[in-house]
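Questions regarding the structure given below will be posed in turn.
The complex appears here minus one protein chain, its other protein chains still in place.
Letters are used for the chains, namely A and B, taken in the order the chains are written, and counting of residues starts over at 1 for each.
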Amino acid sequence: MSEHPEQGGHGHVVPVGVYIAVFLALMCLTALTTGVAYIDLGQWNTVAALTIAVAKMLLVVLFFMHVKYAHGLTKIVIIAGFFWLGIMITLSLSDELTRGWEINPAGWTGLIPFLHHLF
Amino acid sequence: MSDMAAHDAHAHPQGFAHQFEDAVQQKEAGTLGMWAFLVTEILFFGGMFTAYIVYRSLHLGGFIIGSHLLEVKFGATNTAVLICSSLTMALAIRSAQTGKSRGAIISWLILTMILGATFLVVKFTCEWYPDYLNHIVPGSYFGFEYRPEWGAHAPYVQMFMCFYFFMTGLHALHMVVGLGILTVLVIMTARNKFSSEYYTPLEISGLYWHFVDIVWIFLFPLLYLIGGRYPGS
Partner (left out) sequence: MSTATADIHHDPVESNVNYLNASYGIKSWLFTVDHKRIGLMYLAVITFMFTIGGVAATLMRLNLVEPQGALVEPETYNKLFSTHGIIMVFFFLVPSIPATLGNFLIPLMIGARDVAFPKLNLLSWYLFVTGCGFAIFAILSGGVDTGWTFYPPYSSLYSHTPVVIMALGIFIAGFSSILTGLNFVVTIHKMRAPGMTWFRLPLFIWALYATSLIFILGTPVIAITLFLLGLERIFHVGIFDPAIGGDPLLFQHLFWFYSHPAVYIMILPSMGVVSELITAFSRKKIFGYSFIAFSSLAIAVISFIVWGHHMFVTGQSVYAGLVFSVLSFIVAIPSAIKVFNWTATLYKGSISYQAPMLYALGFIGLFTIGGLTGLFLASLATDVHLNGTYFVVAHFHYIMVGGALMGYLGGIHFWWPKITGRMYPDMWARIAAAIVFIGFNLTFFPQFVVGYLGMPRRYAVYPAEFQVLNVMSSAGASVLAVGYAIPLVYLAWSMRYGPPAGRNPWGAKGLEWTTLSPPPTENFDVPPLVTEDAYNYAHAGATHV
């Protein structure tokens, strides 16, 4: 049924060393994100925190959850889940953040002078 | 009918279910099924994350004040605790994969449970209960009158605390369910249900446990570290 040797009844066995290394990396990243919060980076604090969180997630997903050694189908399923979450967030924000935008009073006729202004 | 007779004649692998053709198909199906379930969990928590992102964009001031009401040391400690529990869970599965004794698998599972329970104890005794005493639990006991310095941000501080309790509460609920699942796994291991040939329930429960860890990996910075913790933030 399967040509993937690592998907046999045994599955791919990850060496203990890899698990320990991932664990240490996760602990370091936790310390890092906590530490960076005490440094003033302005709005980049949020970017740093989220980047570190995504890195930690990838370590857990790829190594602890064995996705690095898994079928392509598994990877598609995971990406689809996050992509759909992204749709929900993006389109909701497209409404919530644009409520205050002024509707151009000139309507479509204002488009020509606007383009003129651009070029 | 003839198929049935041939079916019964050869010894079935441990834990084999009849609707499948072979153990490989069964393992692949179980893993795919658990990943599909985790996708539903991404969308389930995702609804709250979406709402959080919307309100944080609109009312950042209130969210910063609210975030500073939380103690980073407890959040960070709990993050470390959960990362340890993910390691012990991965090692429990590895023990089964490599044919270690029941005792070895059970030890790692119980260690995972202890760490999970530690998380919940820290949450409840060091965070939620003191929050209740300090009147920052949303609802009729929410103490606006204690904190006039919040000014116009005050309603949004309560909104942040709603998110804090709802999101960590839902996460804690998933931890409790996880502890239940781990208990069942300990019992199943003790009854010799697993071997290096068949350990699928361990593997897919591990996926669930790691997922709950990942949710916390995001909750920690998003709830505890908003606006930074540097002087003047």
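In this text, a contact is a pair of C-beta atoms (placed from the backbone, for glycine too) under 8 Å apart; a residue touches a chain by one contact, two chains touch by 3 or more.
Predicted model only: the values in this text are computed from it and were never measured.
Touched by the hidden chain within the whole complex are the displayed chains A, B. The chain omitted from view is touched by exactly one of B:L91, B:M159, B:V186 or B:I217, namely B:M159. Contact with the chain that does not appear here is found for just one residue of A:L24, A:V47, A:I87 or A:I112, A:I87. Looking at B:A36, B:V121 or B:A190, the residue that reaches the missing chain in the full complex is B:A36. Considering the complete assembly, subunit A touches the hidden chain via residues 73, 80-81, 84, 87-88, 91-92, 94-96, 98-99, 101, 103. For subunit B, the residues touching the absent chain in the complete assembly are 1, 3-4, 17-21, 25, 28-29, 32-33, 36-37, 39-41, 43-48, 50-51, 54-55, 58-59, 62, 138-140, 142, 155-156, 158-159, 162-163, 166.
Here is the rule we go by: only the chains that are shown with their structure count from here on.
Taking the mean of the C-alpha atoms as each chain's centre, subunit A and subunit B sit 18 Å apart. Within the complex formed with subunit B, the residues of subunit A that make contact are 1-2, 7-11, 13-14, 16, 19-20, 22-23, 26-27, 30-31, 33-34, 37-41, 45-46, 49-50, 52-53, 56-57, 60-61, 63-66, 70-71, 73-74, 77-78, 80-82, 84-85, 88-89, 92-93, 96-97.
Residues of subunit B that touch subunit A in their complex: 13, 21-25, 27-28, 31-32, 35-36, 38-39, 42-43, 46-47, 49-50, 53-54, 57-58, 72, 76, 79-80, 83-84, 86-87, 89-91, 94, 97-98, 196-198, 203, 206-207, 210-211, 213-214, 217-218, 220-222, 225-233.
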